[in-house]
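Quick one: the structure is below, questions incoming.
The complex is shown incomplete by one protein chain, all other protein chains being positioned as in the whole.
By written order: A, B and C. Residues from 1 in each chain.
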Amino acid sequence: MESPVIRVFLTRLTAGFLCLLLSLGFVVLLLDAGRHRAQTIPTQMEEPYTARSVAETGSINVVTAILMDYRAFDTLGEATVIFASVAVAAAILGKPGSPSNRTMGLLSRRQLSALLPLFFIFPLFVIFHGHLSPGGGFQGGVSLAVLVILIHVAFGDRFGEEVIPHRILALSEYGAAIGLVGIGFVGIFQGSAYLANVAAGFPRGTAGTLASGGVIPLLNLLVGMKVAAGLSSIYVHLAGHEAENVPEKRR
Amino acid sequence: MNTLFPFALAIPEGIYFSAFLVFLFLGVILFLNILRQKEGRYAFPAAVHVAAGVLAILARDIMTLLVAWEVLAFSAFILIRGTGTARGRRISLRYLVIQVTGGVFFFFAALLHFGETGSLVTGILVPSAQPFMVAAILIKTATMPVHFWLTQAYPSVELSITPLLSVYTTKVGVLTAAQLIWISPAGFPVLAWLGAGTAVGAVILALLQHEARKLLSYHIVSQVGYMVAGIGLAAGFSAMAATAGMFHLVTHTLYKALLLLVAAQAVHHRGHEDLTRMGGLGSRRPLLLLCGIIGAAAISGVPFTSGYASKYLLKEASQAQPLVTYLLYAASVGTGLSFIKFTHLLFFNRANPPSSDPSKTRAPSMVPLVLVAGITVLIGLFPHAVPGVPRRAFFTPSSLLSALLPLAASALLWMVLKKRLTRPATTVGRAGTGAGGVHATDTRAKPFPGKAHAPGTRLRRGARTLHNLGPQAQVLLFLLVLAVTAGLLWPR
Amino acid sequence: MNHLPVLVVVIPVAGAFLISLVDTVRPAFKSTAALLVATAHSTTLVAAAYRGMTGPALLYSVGEWIAPVGISLMVDSFSAFFLLLLAIGHLASALVRIESGDRSEWARKSAALIALFFAALSGITVTADLFNLFIFVELATVCSIGLIARKRHPGSAVAGFVALMAATISGALLLFAVLVLYVATGTVAMPLVAQAAPDLPAHLHGMATAAIIVSFGIKIGLVPMHFWQPRTYHAAGTTVAAILSAFGLKIHVYALLRLLWFPLQAPVVLPGVYSILLVMGMVNILTGHSMAMIERNLVRMLAFSSIAHVGYILLGVAAAGRIGGSAAVYAVAAALFHTGMHTLMKSALFWSGHRLIHLSRSSRIMDLGGIAWRAPGSIIAFSLAALAIIGIPPTGGFASKWFVAMAQQALLPVLVIGAGTVISLVYYGRFFLIATRRDPPDSFPAPHPLSLRPRLQTAVVLALAVAAVMAGTRDVQVRSLLLRAAEGLVDQADFVGPALIGRGR
Partner (left out) sequence: MMQTAAYLTAAGVFAIGLYGMLTQRDMIKICISISIMDSSFVMALVAAAYVPGGAAPIAGFEALRFVDPLPHALALTAIVIGAGILAIALALTVAVYRHYGTTDIARLFIATREDS
């Protein structure tokens, strides 16, 4: 009676309608929630961070202060998520092997080899100025990972593997992760709490300078290392073909 | 905070004490009997079975009783599945499921009782718990509509196991009923009627049987019906009825074990269970004949046997419900008839293919029979010696007469029906293949019935298909559930 | 300050990093490292649980930042009970999972992933912050998918992907609920949300609750949302399925209960939730058991049984929410009793089933005929655990069902519990009969070349099964522990909330 085309169309129409309805419901709820908050909570109490973060952490970027100090435990958790997904990718895909040697054209490679050292400046800046300006360990780490991926794409996986061996990536990821967890323990040994910053005796420094914010720059660095290494090795796993497991069954 | 399983135990008093003694005595005897048969793998479950039976009668709280029920069921399950054939497996699983269903009804009753009283000490349950308990009891005592588990399972196990199985399971049901139940909705003794009806109905079915242990199994159902009737009468009519029921439990447990042991010997010699093809054992095994006669006389209620005494008490106690009494009389007639048939076919019938030589039986195998038979005779002669039996004149002329009348009727019926009752089983190809009854009947085990037509196949296939719902459909389902939940939680 | 609440998360995280490092540098020591990490973590968990059970609620502010700005962790008697389960879980799974010969990449990573999984579960248990909870739930998802999608099994990647799709929706709904609560109350700290919850507009509160119920309902397999679970467990294999079902699932139940009682204040504000949970519980019991009965694969059968047993837990929980007051403590304790028992029984069942499947190299029930005679220890453990899970007195499984049934106000849930007992008897009994049949096929296939340590495994499994059986006769001690734990859930708003606020700057 009805052709498959119409059936598929109707199914998709229903699905689309449902999705729109659901998301509009979400919007209504969020707006209602905002209205409720505006009614119940006085405006000056609205936001506890901005007024105090400079004094308490020495970081003028409040978002970084939250990420790396107030809610550093979240950051530890998400670094662990990255770590776990690297491990999962490795577990699922097996050891990366027999890297392909496809490269970009000569022109691109020439240009890149000249420009690449310059490209490294940006992520490092983002990481080191995380507590001063928008940015931080995650953003910088991702940019670094992009560079590693760029090397792989432009010069071929084999070259990439030679320049930055997978083992080094893995080791630096584990090292950064252990460093991240280890820094947390400083707080405990100093008689404060886990992942404490100023309370654990890290120098607050002068707000607005590079050497400020206590442990925040260090955490930024470690997170940056970890994210960079983690995301690059995810790429390596996804891109590399496993030597012993070429497609057996094709359906 | 009280523990759920206090395991309160005490040696019972009165008639329960005699039941305890019987349980212990038969447990030991039959356990040794199993060991003697070199059935080593049954030793552990059999021991557990005996222990659970004894635990049931020692239990002073409901939970311990329930534990005993379940342990009995599971150990019996192991004993029944023993031979491990496909049919044995099926029967044992059915047995277990039925038994545990009974346990679940017990669970409901105990839960309701505990919820209202906060106590688990053995005693009459609260009224709301009674219907569940009655359901549990009906299952456990194999009362008529749900008797099939017993008549299926008991004949299909190893020869030495059946007597042991016959001792505990149903009797523990009776015991529990005597301790926990007191139900007569609107003055109507449900249990008494069900019990009496079972007593008659099972006897009629027993008369139609040709296999030795199948026949005896139906008689277990019938005799347990007597006990249930007694317990049911106790609920509001006659306090003595419960004692009478328990006394019948004591006597019946003994003589039924005896009969099953006799049957086991006979089947062992013949290698098959078909009564119509046995015969001729009487002259070769006089001791076995004696034991068989004692057992048959006891179950038929011949005066001066143990069955006579307990049935007399039961009929006395049921005076308030004359119809129950009449039903019990009718059951007595049937029982008598059935055991005339049983003894006739087993011992006096002409050996109808010549049997293997049974005279090489070693004496030790007769020891348990002789012991049990002796006790049966003693109880029959001196019923007052049994602890807890009320002081009563058992052997008055009128009572003797009331016992002899149904027997006379049985004898009369036997004259009429002898041909029909002893006609060989028509089914050919039931030739015995070994000592075990299972082997003898295994040929009936059907292969899987046509799978496509098995009931519920379509339902199963549908459920399986449903559980292979594609991932996107699942996601859609999540969203639908979200919508429904949200709709239900939307403030009204 | 007592650092135990943070240590129970940090130690396994650091341990996972260390295991990976050791695996890269010295692969031979990986198993030892995994066992060490598990031991250290379990010890910490037990210490934290002891502290939480005996003393007042243990509060911890990470980085010394108190609730509105920082993340608080909290170990009260309720979470202490689940920490105890995790302690059992991590140690037992490390003992069971020690593999000698497997050198595949999955086997190399799985040790670290298990440590991370238990870290995530501990994090879910101790955290008192909604967003932090979300992070740990996602971490648990990532690790569990890594464990599910092992390479040896071709269908497992597909099953992992399906599980991932389910988890995405679940995570999205949780994040949405957290977002709504944050926008409405201006905080993600559970105690503060709990304070503000009674004043929330009813529809906001209801929708957030619905999102959370569906979110965790997907994880724990509430009935119309359970379709992905049997496939997932089957793909994961018995070792991992035991971890997912016996421990992962329980912690998600914990999170659901914690969120309902604590930040959402559902018993006070939204008692209607519990009627829904009651119906869902009954549906779960019936569906799970019936599906298990017609199932022909051992692992899937156990998976359906897990779905059914979530129903029992929900029945207890629903009763608690509907009663309210001091009687609710008893109902929650009943639900917790069943939770604990199911953890022991199901891990014992899965792990003993593992040995049987390992020997016959098939998980179809029909292929397991007579396998019992080759692994008597495993079949004994399996039978004991099955007795407990069917609910035969005097095992712990019976006791927990008894108390769950005791907590019900209506007769219908009790009847459903009884029906579940009978149905589960059918399929466990059938499996037992098939596994112990005396006419086994002429030859079993040669066992899988990777030999786990059968003796150690059997010992662990037997210990779990015996514990499940014995808990019934030691019910007084168990219940006093559980009542204490249930008080932690039911009364928590009375003492934890003010404590956190009072210490705020």
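Keep this in mind: a residue touches a chain if its C-beta (ideal position, glycine included) is under 8 Å from a C-beta of that chain, and two chains touch if they have at least 3 such contacts.
Since this is a predicted model, take the numbers as computed values, not measurements.
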Partners of the unshown chain among those that are drawn: A, B, C
Which of A:Thr50, A:Ser108, A:Gln190 or A:Thr206 contacts the chain that the document leaves out: A:Thr50
Option touching the unshown chain, where C:Lys30, C:His234 or C:His338 are the choices: C:His234
Which residue of C:Met165, C:Leu286, C:Ile380 or C:Met470 touches the chain not shown here: C:Met165
Sole residue of C:Phe131, C:Phe247, C:Tyr312 or C:Trp351 that reaches the chain not shown, by the stated touch rule: C:Phe131
Subunit A, residues in touch with the chain not shown (by the definition above): 11-12, 15-16, 18-20, 22-24, 26-27, 30-31, 34, 46-47, 49-50, 53-54, 60-63, 65-67, 71, 74-75, 77-78, 81-82, 84-86, 88-89, 92-93, 132-134, 136, 138, 207-208, 227, 231, 234, 237-238, 241-242, 245-251
Those residues of subunit B which, in the complete complex, touch the missing chain: 464, 468, 470-472, 475-476, 479
Contact set of subunit C toward the excluded chain (per top definition): 131, 135, 138, 141-142, 145-146, 149, 151, 154-155, 157-162, 164-165, 167-169, 171-172, 175-176, 179, 182-183, 188, 231, 234, 295-297, 300
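Criterion: only the chains that are shown with their structure count from here on.
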Gap in Å, rounded to a whole number, between the CA centres of subunit B and subunit A: 72
Gap in Å, rounded to a whole number, between the CA centres of subunit C and subunit B: 44
Distance between chain centroids, defined by C-alpha means - subunit A, subunit C (Å): 30
Shared interface positions of subunit A, touching two or more other chains: none
Of all residues in subunit C, the ones touching two or more other chains: 203, 207
Sites on subunit C touched by subunit A in the complex: 1, 3, 6-7, 10, 13-14, 16-18, 20-21, 24, 60-65, 68-71, 104-106, 108-110, 112-113, 116, 119-120, 123, 131-132, 135-136, 138-139, 142-143, 145-146, 149-151, 157, 160, 176, 179-181, 183-186, 196, 199-201, 203-204, 207
Interface residues, subunit A side, partner subunit C - complex: 25-26, 29-30, 32-34, 36-37, 40-41, 46, 48-49, 52, 66, 69-74, 76-78, 80-81, 83-85, 87-88, 90-95, 167, 170-171, 174-175, 177-178, 181-182, 184-185, 187-188, 192-197, 199
Residues of subunit B that touch subunit A when the two form their complex: 476, 479, 482-483
